[in-house]
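Every protein chain except one is present and positioned as in the full complex.
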Amino acid sequence: MIVADPKPFQQIRGFLEDYRKILVLGCGTCVTVCLAGGEAQAELLASGLRISFSKDGKEATVLEDTVQRQCDEEFVLPVLERVKREGIDAVVTLACGVGVNFLSDRIGAIPVFPGVNTTFYGGNVEPGLWSEMCAGCGDCITHLTGGICPIARCSKHLLNGPCGGSEKGMCEVDPQNTECVWQLIYERMKLLGRLHEMQNLIPTKDWRPAMDGGVRRSVREHIFRLQYKSGAGA
Amino acid sequence: MEKESHLWATCSAACPVHTDTREYVRRISMGDYEGALDVLLEVNPFPSVCGRICHHPCESQCRRQVIDAPVGLRLLKRFVVENTREYRVQRRRDTRKQPPKGKKVAVIGSGPSGLTAARDLALLGYQVTVFEKDSVLGGMLAHAIPRYRLPMDALQEDIDDILAVGIEARLNCEVGKDVLFESVKKEYDAVLIAVGLAESHSLPIPGIGSKGVLLGIPFLWDVANGERPFLGDRVMVIGGGNVAVDVARAAKRLGPSTVMMACLESREEMPAWKWEIEEAEEEGISIMNSWGPKAVLERDGKTTGIEFKRCVRVFDENKRFNPQYDEMETTAVEADSVILTIGQKANLDFLKGTPVTVDRGRLICDRDSCTATERGVFTCGEVMTGPGSAIQAIATGHDAARAIHHFLETGETLKLPQVSVETIGELPAQTAARARRFDRVEVNLVEASARIRDFSPIEPGYTEAQALAEARRCLACATGAVLDSGAQCAGCLTCVRVCPFGVATVERTAVMPAQQCQTCGLCAAECPAAGIALARFATNKMKENLEGFLKDCSPGAMKRPLVVSYCCMYEATTREYLREQSQREIEATGILRVMVPCVGRLSAIDLVSPFELGADRVAIIACREHGCMYTGAEELLERRIQMVRRFLDEVGVGGASLQFYRTETSAEASWPRFWQDSKRVLGELSAA
Partner (left out) sequence: MSQDNGMKSGSNLEKVFRAGHLAVTCECGPPKGADVEHLKKKIQMIKGYVDAANVTDNQTAVVRMSSIGASAILAQNGVEPVMQMVTRDRNRIAAQSDLFGAYALGIRNMLCLTGDHQKFGNHPFAKNVFDMDSIQLLNMVRTIRDEGKVNSGDPVEGGVSMFFGAAANPFADPFEFRVIRMAKKIHAGADFIQTQCIYDMVRFKEFMKMARDMGLHEKAFIMAGLTPLKSVGMARYMNRNVSGITIPEAIIKRLAGVPKERQAEEGIRICLEQIEELKEERGIRGFHIMAIEWEEKIPEIVERAGLYPRPAVA
């Protein structure tokens, strides 16, 4: 899941000085799950903005809405129509960075501002805590590391074992909170009876499938660019 | 949002008239006692009576008993009627009836079933006449229930209500004597036989004719009418049912030194309610179990005692009443009088020679349609069902009214639909184990030694504080958290994680099973999709509600600073703070109270939106230390407050504007101080 954190309120407030009719748009998927940008958070931010505007004597309307996902055309279209219909002049989206882009690509001359800081792909390891677990490198190597990713979870992205900063199972970069992933890999490989594989050299990685190869896209040929438009009859 | 589970709460399901128990209890909690009375009267024309004497199957089925003890529903009901008298009189005047139908119905007998049917029919527009052989209405309620249990004025309240609908009551008019059944039948479009079981059975044993042998119902009848039948100093009551206990306890109040009861049943088998037996024993009545009367002993025609034989078995394999005795084991007890209370029967002599069939003293009838054998003749109450409770009789009165209404509208017999209600079942043990225990509010009966002196009521009602405290114990079963169908539930599991009772689950989307939900509202408060609401006591429309309160207040007149105070309504010991405030009061005090069933269910937006609506300060007043019904609610609320304070700091309102207090002693004792404090601190802030 994509994880995000709310942006500081005053930063968002600062985006909006020149606007009079603002839509705060929540997203019902990842950011809802990580409690950063769902409907409740949209309501809260909108309320905060109204209070702030009122205190500053700024006349502005703040509207709220939430869609299931801001990264799909069909979910986003009604919002775009609403923006046009109601004369909204700025949107603050609480979706991840994808949502900001997705809207900006489609909304025309209306600014879209980010309401959250998108952080990582992570798992909800305990209530209220999300941890990074995948770096989206495009060429998964976890089959070599017991299913545990050293690219995402090692502070130095080491591929051949722990550095000297691994102590008592923790990473020297954040010894309070972060486990040394190579300790985890070591224990897991031991558990799997595959410890001997750790003697093998994992060669330098081809980073092209990661974002170092340029902007990435993902294609499913079987439905990509179908010749007809569903339901459109054209 | 009134989306409730289709499942019935066990209390309502157990009540023969399906009183909406949760709703009247909720209204009590909100200080709306009048509204609670409305709920009661919706289905039960005898709330005053039931508040005193109902055997309360609702309590017997209350799911709270798995946690600690059932909610004191009967006394709550009594509290309602005792605290809404003026309203009730007013309400009487406003009773709306349907236009006259031009048809007449005769009701023979004015017990709870007959009067219930009479009222229902009168409200439907029928012209109803009640024939009562006695000088007062109420049947067994008026005559057979001792006054210490049911004072006459309580019964009268209910009867006044019923008569106010517009019913002709012909008192001292016994059908069969003063007026013939056939002529009634001729004069009315329908006749309802609701004569109850007003006579006691006797026993064919030697000595039964001796002077000193009495029958239970006539005895109670006499006592109720102020007469004092001769009992002597030693009284033996035969029977183990509720009427027998009433008889014994009534007899005790007439002064004899010894009152005993004897019955066939063992202690466990006795049909009387357990609490009635215990109260009787407290009053010095001893009970001889498993003895059957063999002969009444007499000398010179006067009763001197009674001989018993051992009863070895009351019920046979088929659980039918079929007593077996050991004739060899006997005992004799001296007594100056013997009162037989071994069962009741109807007096149906008035039907002799009419087409209405009576077989061996029983009215032949069809319970499913409340009909006797003759067209246009209906029946209800104990004459139809056999011995039962008042509330059951009331239920059959409703049934009979429906059947008669249908008959008069269509000419056809109505087969009453068999309503099967699906209840939410027992509270699962694992949920109960996580629920906090709260002692049931008990009232102390008058000391046994004092209560046997006369027929004064022996049980005090709840005080307001007691009623509010007890109402709080209601689990509001099956009215808990529900996911809004339109919500963007992402299956985030937050509800699962914050639920103190381990109830919430995610099955694609959030599910809060009604069987287990304890209605704490924590999931609703934390749902990031703002998609969970509570079916009752909803707080998800808080902002709209606040807007409603504030929209008519004039900003100029509003006293500043304006404090919106969310308060735990369960801490109120009077309804002073529970009632809705007037606009003027809000303006004059600058305090807007919002009573919440547990402030733990307030979401972050609930804490922020008052500032948006013009409040200068939000003061949350929680329950007393460790007083919360809901494990974990306190911690979650404290954390939420911290989060919102940080947010308010960021917004520029200042986190200190969100204040948190804990009730001390009671709402009335501490809240005004908190409000003052809240305002004072605000003053300092704005000065700074």
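Going by the order they are written in, the chains are A and B; count residues from 1 in each one.
Definition applied: a contact is a pair of C-beta atoms (placed from the backbone, for glycine too) under 8 Å apart; a residue touches a chain by one contact, two chains touch by 3 or more.
What you are looking at is a predicted structure, and each value in this text was computed from that prediction instead of being measured.
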### Task
Sort by label and list the shown chains the missing chain touches.
A
### Task
Touching the absent chain in the whole complex: find that residue among A:173, A:192 or A:211.
A:173
### Query
Which is it among A:6, A:37, A:115 or A:162 that touches the chain not included here?
A:162
### Message
List every residue of chain A that touches the chain not included in the displayed model.
### Response
155-169, 172-173, 175, 180, 182-183, 186-187, 198-199, 201-205, 207
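We take it that only the chains that are shown with their structure count from here on.
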### Task
Quick one: report the Å distance separating chain A from chain B, using the average Cα coordinate of each chain.
55
### In the complex, chain A residues that touch chain B
8-10, 26, 28-30, 32-35, 38-41, 43-44, 47-48, 50-52, 54-55, 66-68, 124, 127
### Query
In the complex formed with chain A, which residues of chain B make contact?
487-488, 490-494, 497-498, 527-531, 603-605, 608-609, 611-612, 647, 650-653
